[in-house]
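Have a look at this one before I ask anything.
Note that one protein chain is taken out, while the other chains of the complex remain in position.
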Amino acid sequence: MAEDRTILTDLRETIERYMGSLSVREAPVIGWCCSYVPVEILESAGLVPLRLLPPPPAEMGDAYLNPNFCGYVRAIMGEGLARAYPFLSGLVVMNTCDGMRRLFDAWSHFHDLSFVHLMDLPRITTPGAVVYFREEIERLIDRVSSHFGVSISTETMASCFRASNRTHTLLQQVQDLMGQGRLDLTDYEAIELLKATGILARETCHPLLKRVINESPMEGDRRGVPILLTGSMLENPEIVSMIEAGGGWVVAQDLCVAGRRSENPISLTEDPLMALARHYLLRPPCARMQDSQRRIDYVSNLVRSYHVRGVIYYVLKFCDTFLYEAPVLKQTLDHMGIPMLIIESEYRGGWGGGIQTRIQAFLEMLNGAGSPDQREATR
Amino acid sequence: MIERLIAWLIRRPHYYYLVRGPLRVYYARYANPAFMIWVSFLLRTYKEAFARTRPVIWSSAFVPTELVYGLGGVPVHPEILASLMAYFDISGWFLEKADTRISTDLCSFYRIALGMAMAGFLPQPDLLLSSSTFCDGSNKFFGYLSQLYNVPHFFLDVPYHDGRHGRRYLVDQLKDLTDSIAQLTGIPWRPERMERVVELSNRARGYLLQINDLRKSRPAPFPGSEALSYGVGMMFCSIGTEPSVNFYRALCRFIQQKVDQGAGYLPEEKHRLLWLHHIRPYYPNNIFDVLNGNGAAVVFEEASHVYWPQLDNRAIFESVAQKILSNFSNGPLERRVDNALKMAKTYEVDGAIHFSHWGCRQSCGGASVLADVLKAQGIPCMILDGDGGDPSNYSPGQTQTRLEAFVEMLE
Partner (left out) sequence: MNSSPLCAGLDIGSLSTEVVVIGPQGIMGYSIVPTGSNIQRAIQSSMEKALKDAGVSQSHLSAVVATGYGRFNLSFPARQVTEITCHGRGASHLFPRTRTVIDLGGQDSKVIILDARRRVVDFVMNDKCAAGTGRFLEVMAGALETCLEEMGSLSLRARKRISISSMCTVFAESEVVSLIAQGASREDIIGGIHDSIASRIYRMAKRLRIEGEITFTGGVAKNLGMVEVLRRRFKASINLPDEPQIVGALGAALIARNSPQPVR
């Protein structure tokens, strides 16, 4: 066995080094918590955007919000943030949902951070909505410029868009390789890598992505029952190990946190703010968007393209937007003959035997384990 | 079996004629004639909805009903009906059905409404109309119903900011929406019809302002528990109609009488409370008995606040957009907080109760901030956890203890 370091070790060390560097960095670090935040604007302003993924804190911020709120939002309010991100200079919150909206309110009231900004996000994708979102992006630029005393030129924006498009291309390649079984990574490592792209600056994560792409073998191997992992957060990467251990193979993912990306790069030939507004608003939707059929069609297409045999739907407890969608999606997949397992996480890390049992039982079901007329192959 | 019989019965228009008489007699014990107007209004609306004499438009609570009436439709409000089912203590029936489809962590009014839809208790919709004020639940619930019933869902995406861009975004949506609905129903959009609706809406608003003014009197002439049930019900369902004007006028006169007599609704008013959140538990519960028993009057509630300016028929879409955007629960929490502080001062309250309804994240999420701000102004605020529609989440003993402890604190 070669003793060269695995991608995972490298990734972990890179993240650690990077997070360490943020405390001594001059450029202000701006936290964001929803994949609809147009980080390219923050980059154009010379700021450092950072996807907030706090570890589940001991105290979950219930006192500021309410116990029946999504755990991600409560973790951000709770001490987890103070401990994990002491160098934060600002926060950009999207008006994604009631949880995020109240996070902004509670944060503004109880915590001390000089730059906290809420950006509105349309729920529909009509031309009027795109125009409105463009205006919101303009408002963000104005706010950022005046608060941090910077000016954002069209050239800087264009260059940031190009960098973003490069990330987009690399991620698309990684996703393709994932689907073909050509990543020389475990599913756990692949998902961690995808998550990291929200954390690391582009110049730091591009080399890692390129390396993974270059080191991919020519031949793919199908390693287990093809599973689509869909949902919002995945604070507990152990889930992916459980899927692998149970004989599943995460052939595709559709998670807010691992980059549910646009299918198209940011256009460089039109008004940049319009291009950006379109890029974000018209991309594959999160469940909070009103047109749930569009999302269901998107997921069904993923299932078909990647020849998925089972879908694992991983969402946070108390998330209204996903909770209403789940039964409709399940029904659609049912008609396609694809079973779906719904897991509601409390964002507490670790797992009760309950989650592990459900995942294992689901994979046993897909594998036909325990069926009386089936002889099982040794694994 | 009984279920199917009732579902069959309520679809027959004659049922409403039969029921109206006995209900009049039964509710005659209410000296307040406004209440009977509410009952008649409900009966008439549902008779029409089942008879399908006009397009049946299922609407969410914060869509201005002026729109629906202006479009020539009859509105059906699943959320309000759900609270009625709780009021008659039969919500459990519907919850059981709904729980086989959607999670129990969701708002019980949507769960009950889904159960009612599954049991055939709701009139078949021609279309659904909802707005994104005030919560995610309503957007997703109506979206879900749209797929269930296979009817179009017209959705108003209300912007967070009440600014120039936001208003234009909303006005454009309103214009498109009225066009599309008019095409679908075949009932053309008529300014004259809207003119009448606007006039009635503004008159009702006028009476409501008077009522709110009268309720400043000490002792409190009208119980918050009633304002939170049929007062709020009428506000959600009927603005823009004649019955709404009659209702508010009757209520105004009723309260005026009380004020003239110096009669409070409690024999001895020891504490004055403000109720926060638009709802209260509607199933039989002991909350108000405990409060009444301790001389704690709910003198006013944020639900009754008139947050919108008069509608202007000359700029109807801008006007309606303004009404929607003026809702203080839209946008930053400051608006709700400022409003609560103002009300607390105006009504000279000693304390506030925030009813944190299970599954209502938009409201509960703001409770801590509200309580904090009120406390800083010397107004203790109690956060009362509970459920507005699902009695299985209710513990009378615990609730009583907590309320009594709060009242003791005020003494």
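As written, the chain order gives the labels A and B, with residue 1 at the start of each chain.
The definition used in the following text is that a residue touches a chain if its C-beta (ideal position, glycine included) is under 8 Å from a C-beta of that chain, and two chains touch if they have at least 3 such contacts.
Because the structure is predicted, anything quoted here is derived from the model rather than measured.
Asks: Who touches the missing chain here, B:44, B:101 or B:253?
Replies: Answering carefully, the residue with contact to the hidden chain is B:101.
Asks: From the listed residues B:92, B:206 or B:295, report the one that touches the chain absent from this view.
Replies: B:92
Asks: Please identify, in ascending order, the residues of chain A that touch the omitted chain?
Replies: 339, 352-354, 357-358, 360-361, 364-365, 368-376, 378
Asks: By the contact criterion defined above, which parts of chain B meet the unshown chain? Give residue numbers in ascending order.
Replies: The missing chain touches chain B at positions 92, 96, 99-101, 391-395, 397-398.
The rule is short, and it goes like this: only the chains that are shown with their structure count from here on.
Asks: So, what's the distance in Å between the C-alpha centres of chain B and chain A?
Replies: 37
Asks: Which stretch or stretches of chain B touch chain A in the complex?
Replies: Going through chain B, the ones touching chain A are 101-103, 105-106, 132, 135-137, 139-141, 143-144, 147, 155, 157, 159-161, 165-166, 169, 172-173, 332-333, 356, 358-359, 361-362, 364-369, 372-373.
Asks: Under the touch definition given earlier, write down the residues of chain A that touch chain B in their complex.
Replies: 63-66, 68-69, 95, 97-99, 101-106, 109-110, 118, 120, 122-124, 126, 128-129, 131-132, 135-136, 288, 290, 292-293, 317-318, 320-321, 323-328
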